[in-house]
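A short write-up of the structure that comes next.
The complex is shown incomplete by one protein chain, all other protein chains being positioned as in the whole.
Up next is chain A:
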Amino acid sequence: MTSPTSSASARRPDRSAARALIECRDVQKYYADYHALRGIDLTIREGEFFSLLGPSGCGKTTLLRTIAGFEDISSGVVLIDGQDMAGVPANRRPTNMVFQSYAIFPHLTVAENVGFGLRRDPRPAAEKAAAVEEALGMVGLKGYGNRASHALSGGQRQRVALARALILKPKVLLLDEPMSALDRKMREQMQVELIKLQRQVGITFVLVTHDQEEALVMSDRIAVMFEGQIAQLDGPEALYARPASRRVANFIGVMNFLPARILDETENGVMVDAPGLGVVEIPSRNISSADPGDEGPSIGFRPEAVSLLGPNVAAQNRVTGGVIDEVVYYGDMTYYDVRLDGSASFDGKSRPVRIAMRNVFGREVQDVGTRTRVSWSPGSLILFR
């Protein structure tokens, strides 16, 4: 059962009832004068694929290293599996980490790397070797054990790092920007493999990334961080469709913003007037907060939430006229910058909006300067106030 407010969707198992595995309570971290983490409250559930997403310097890596035990916290509590982690060093925590550089030991073979954590394991050598082989098989590197680790490709190094961490069966696997060293094709392939691997082993994964697309593809839930604070914690769909603030909306994908005037509060939402769109009622679930720096309320919508109408297509929603300012052709998609009629009516500043159209068979790419019609529905608009 998926409740309307839950972030879980059909393609992801609903873990809203799962037990909390990691809990951060008002975690603060100072580096001398620099306030890196400003009161992090966070619960990560067992078996979840959780992402910490944010621009560089937002504190996401610091938070991950805090969970791993590499950084002490200035105040607050970190619990893993109900146990307070204060004073527990990284080598005694039930967490293992995949580093950004993978940190493969270059002087050891692949098998020695993967088996490194088993050194203290009292099992006989043959059993340990079998465990190493099993871990290598899990990441698709069966038979690579005797290879020199420095001769591996980027993708293979990542697999070795994964096997080395997973062989210890940690309660949490921490991944620090694991895809940033891979090229685009490899990255997309590893993303899918990582999701599959996570489902197979059932271990909680916590991923740090600055790549919003990566976070959307892989995560059950995402915490978006800015300046040491969590700006929004939600599932990918909710995060994309209903960003809590303009800043989150800007960070995740592209969003058009138009200034808005609030006319009236209604039973179901708010009546607003926006240039080019006219008077619209925004349902209350589509109302988000503005950020401190914003100049008044604004209306936002995604480029694919509206569409350009061809010359002979009948409109099914509300329609606004406009002129195409710019056309960016991507092969599968075309991006149009469209100047909506009346978009300058507020303050004389004309703001073209970006509209994304899939280049399906039979749909022609429209030219710059063409008069066009834009179809949109009030339900796809978000009010930031």
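Everything that follows uses one rule, which is that a residue touches a chain if its C-beta (ideal position, glycine included) is under 8 Å from a C-beta of that chain, and two chains touch if they have at least 3 such contacts; residues count from 1.
We take it that contacts and distances are computed from a predicted model.
Chemist: Per UniProt, what's the omitted chain called: "Potassium-transporting ATPase KdpC subunit", "Iron-sulfur cluster assembly scaffold protein NifU", "YCII-related domain-containing protein" or "Spermidine/putrescine transport system permease protein"?
Modeler: UniProt protein name of the non-displayed chain: "Spermidine/putrescine transport system permease protein".
Chemist: Determine which one of A:A148, A:V192, A:V279 or A:V368 touches the chain that has been left out.
Modeler: Of these options, the touching residue for the absent chain is A:A148.
Chemist: Of A:V88, A:A103, A:V217 or A:A244, which sits in contact with the chain we cannot see?
Modeler: Residue touching the absent chain, from the options given: A:A103.
Chemist: Touching the absent chain in the whole complex: find that residue among A:G39, A:G57, A:G76 or A:G117.
Modeler: Here the residue in touch with the unshown chain is A:G117.
Chemist: Taking the full complex into account, what residues of chain A touch the chain not shown?
Modeler: Against the left-out chain, chain A lists 68, 70, 89-91, 95-97, 99-101, 103, 105-107, 116-117, 119-120, 148-151, 164-165, 168.
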